[in-house]
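Only one protein chain is missing from this complex, and each of the others stays in its spot.
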Amino acid sequence: MSGNTFGTILRLTTFGESHGPALGGVLDGCPAGLDLDEALIQAELDRRRPGSGGLAGTARKEADRVRLLSGVFEGRTTGTPIGFVIENTDQRSKDYNQLKDLFRPGHADFTFQAKFGLRDYRGGGRSSARETACRVAGGAIAQELLRSEGVSVLAYTVELGGVEAQVLDPEGAQGRAFFSPDPEAPARFEERIRQVKAQGDSLGGVVEVQVLGLPPGLGEPVFDKLDARLAYALMGVGAVKAVEIGAGCRAARSLGSRNNDPITPEGFLSNNAGGILGGISSGQPVLARAYVKPIPSIAVEQPTVTTGGQAASIQVGGRHDICAIPRIVPVLKAMTALACADLLLLDRRLGRER
Amino acid sequence: MSGNTFGTILRLTTFGESHGPALGGVLDGCPAGLDLDEALIQAELDRRRPGSGGLAGTARKEADRVRLLSGVFEGRTTGTPIGFVIENTDQRSKDYNQLKDLFRPGHADFTFQAKFGLRDYRGGGRSSARETACRVAGGAIAQELLRSEGVSVLAYTVELGGVEAQVLDPEGAQGRAFFSPDPEAPARFEERIRQVKAQGDSLGGVVEVQVLGLPPGLGEPVFDKLDARLAYALMGVGAVKAVEIGAGCRAARSLGSRNNDPITPEGFLSNNAGGILGGISSGQPVLARAYVKPIPSIAVEQPTVTTGGQAASIQVGGRHDICAIPRIVPVLKAMTALACADLLLLDRRLGRER
Amino acid sequence: MSGNTFGTILRLTTFGESHGPALGGVLDGCPAGLDLDEALIQAELDRRRPGSGGLAGTARKEADRVRLLSGVFEGRTTGTPIGFVIENTDQRSKDYNQLKDLFRPGHADFTFQAKFGLRDYRGGGRSSARETACRVAGGAIAQELLRSEGVSVLAYTVELGGVEAQVLDPEGAQGRAFFSPDPEAPARFEERIRQVKAQGDSLGGVVEVQVLGLPPGLGEPVFDKLDARLAYALMGVGAVKAVEIGAGCRAARSLGSRNNDPITPEGFLSNNAGGILGGISSGQPVLARAYVKPIPSIAVEQPTVTTGGQAASIQVGGRHDICAIPRIVPVLKAMTALACADLLLLDRRLGRER
Partner (left out) sequence: MSGNTFGTILRLTTFGESHGPALGGVLDGCPAGLDLDEALIQAELDRRRPGSGGLAGTARKEADRVRLLSGVFEGRTTGTPIGFVIENTDQRSKDYNQLKDLFRPGHADFTFQAKFGLRDYRGGGRSSARETACRVAGGAIAQELLRSEGVSVLAYTVELGGVEAQVLDPEGAQGRAFFSPDPEAPARFEERIRQVKAQGDSLGGVVEVQVLGLPPGLGEPVFDKLDARLAYALMGVGAVKAVEIGAGCRAARSLGSRNNDPITPEGFLSNNAGGILGGISSGQPVLARAYVKPIPSIAVEQPTVTTGGQAASIQVGGRHDICAIPRIVPVLKAMTALACADLLLLDRRLGRER
């Protein structure tokens, strides 16, 4: 746990500001011998790219080309750190000059200034959602590692602006608009977005992640529970305001007799636990949901203050998303993969090996 | 982040099983010169003690006397690690012999066995809620440290078994049954418990924590956000299945124009953010909620399997709570205090000092 | 790397002052299923006990009884943290009142005061050599873990007060006075000690450690080299002023053609590398030496200052060792075992498993 590094054995360290020369990262602790190339990482990045959001998305055009700098030799990982960079190519910094002296409501402007005493105000600097490109790059490698162990991660939108999607086909969500697990939902999502966009306002939603094939025994019994790590991973993505595991909030209103998952020789009969008991994976699918707030940059006028503390008002134009969904979906998938791959590597040393 | 250690600068390491000789812990990184004595820690432990839960509580009688072993000299901390132990005095291990070969549904029995290949089956061993006594002891010191910096932590029950309490008097909750912030709620909580207890079933609930006086600037922009740390701290308490910050789940259905907290020269006009923007404290009260599942040990008969994989049924008698509330409330307060005190110490080195 | 915790996977956290109620520690990360009992730990502690030093040793009488509090069930480790305490029973604090206001030369008195603003002056408080008892207890478990993997650690005295011992029988050193690898050396060591003791002065020496059976591949290529970890482990023991690996200091005056260890199909022809190449174990015996300074507490009068900064003089009587050898030998063995066991557990996750 440190500012810009995630993980214990598989550690992703990221750097980069929205309008600096480049973003990048280092993934350390990846075992040697894993097949890996740039194309695989690029494919995952393309899912998160500005412009991929359709109606909900930003107009910024970034190629977001990842360049692998180390840790791979003749198509396989070498066990040494995997460094990568993503150049910033479409930086219209002057767009942001007008925001230099204002604190945008719902953004990190005020708190960055309070923390550091100065800030790179261009596009949110380090607190820009652009930072998450590096998480997706690192997460793509983590997914590859998980895949080599028979584990897969799914992520899909179960709600957008109050409109729900049914979890009918989660595997197909990756190829569908809004990463919807429901073939019918995208049309309703678009309708809702059109409506709110016309008012100059913005929307939130709910994303579910599933981990399939995770062996039982991952996670530590006390502080470092698998669910605690997932909560940390998902809540650490900007805009996420709540995280639940399995039955989540509903469990608090249930009875023990209903909430317990009965065990039979054939396995568990339900999965209210979300695949985690006592902080340790049970072998069932791991299930978590992240609740995402509406994008704070809106065209509606809002009261704020200048950096000098004077009353002011703000109306954010520019090329902004009106909903973090769908672009946040690959980010949440990446964080889930990083958390699970780390615990998988961490666990190999204990008990079961003996 | 490691199995049994919490924190970066202020680090609590705990040990101990439900029915071993003793539990204990080490709090490292506490600054020198803080006034501290055993009585202060004992007072917090007494709030969590078996038997303190009234109707909802366990019948096990443990004095839970903490003994300070190091790190304090002439009534003040010395800057060296603070070691403490809590002896186990009322261990009726034979109560558990019948559970030796069964996996209790909703408990960590199966996952412990899967992880370690063997387990201390007496009372849940390391996964027993008894382990949280050490968190409360460490959290009492963290609270003292926060207090010396003008920061206080409140924790109170906002829902129990579907029955809600109003947040009318959160400061008074500590002295009220169920740590209720609402003078009227305890009677309704008791009624609900009586009902469910008669059915041999169990209940969950929702606990809210508030941190008052936390300076702006704590938390790190990317992975190690204040909200991510809180989510990790709270989700790491057994039975917690969801964590939300500020408006939490509701934010996902709100509009940007309503969810943003407007800023004025006098301060923020609302606190949907829960005192955290971009992962960094804003100076407003920090607000989080933990959703607690029903106690899995119930008198109702449930299907399960033996450790050998044979079908069986189980009905848990013994001296068990039927709701983790109120005993979990001081634990959640402790974890919140540990997380915030750690970030406070961590932050002193950056920006604002220069 | 933190003040009172050693290790990444196998982590020893210690606490306790020389004259507080008790010392103790927590060893976390030990795999489940290892045979372990108190007697095994006690045997190692007995080798370091006050009074074990013969002529060179202290007159303080401490039973140094270790009590295991957790992590072991039915004679085997459970994978949960192993907590232990060692009570302080023979604390003559009043012996130290005269030193309350003086900074002893060569001790940590001045620097503790500078760091913490206050200090537990009784017997050096946390900086007392008594703290190392907990390292020995933790190291005893680490040695057991290594033994179960076919790895053994030896430690023996190769020099005391300028008098050298030949490394004739390192395996037999454990049962010999001064942990001497040379049956003839103890008599010469005693003669040297008698001489210097008569002058009220003190002595240093050199201890060598050997790790046999360590598999090739442990240690990380860049910062976290096996030799860097060993240097950290050994230099972190009070009184150690230099650490060398293999040919060590002599390598700096050698030629490449002589210092390189030639490789043949039967193995390496020499071991100037001390079993480590590029920071990674080679499979040869790992060899390190620690250079230990003379005990700073001497009966000879020395100039110093009071805590208020006034000139003063000091002459330390009391029950002090005049040489850290032999009591430091089990401590250096323990630290070597902890470092190697940690790297062994850390390595299992990489490359070779795939």
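Labels for the chains are A, B and C, by order of writing; each one numbers its residues from 1.
Everything that follows uses one rule, which is that a contact is a pair of C-beta atoms (placed from the backbone, for glycine too) under 8 Å apart; a residue touches a chain by one contact, two chains touch by 3 or more.
Please read all numbers here as calculations on a predicted model, not as lab measurements.
Undergrad: Residues of subunit C in contact with the chain that isn't shown?
TA: On the side of subunit C, residues 1-6, 8, 14, 103, 105-108, 110-112, 114-117, 126-127, 131, 159, 161-162, 196, 201-206, 216-225, 227-236, 238, 240-249, 251-257, 259-265, 269, 273-274, 276-283, 291-298, 300, 302-305, 309-311, 322, 347, 350-352, 354 touch the unshown chain.
Undergrad: For subunit A, which positions touch the chain that isn't shown here?
TA: Residues in contact with the chain left out: 2-5, 11, 13-17, 20-26, 28-29, 32-33, 67-71, 73, 76, 78-83, 85, 115-120, 125-126.
Here, only the chains that are shown with their structure count from here on.
Undergrad: Which chain is the middle one, judged by CA centres?
TA: B
Undergrad: Quick check: how many Å separate the C-alpha centres of subunit A and subunit B?
TA: The computed centroid separation for subunit A versus subunit B comes out at 26 Å.
Undergrad: What is the distance in Å between the mean C-alpha positions of subunit B and subunit C?
TA: Inter-chain centre distance comes to 38 Å.
Undergrad: Hunt down the residues of subunit A that sit against at least two other chains at once, touch-wise.
TA: Residues 221, 350-351, 354.
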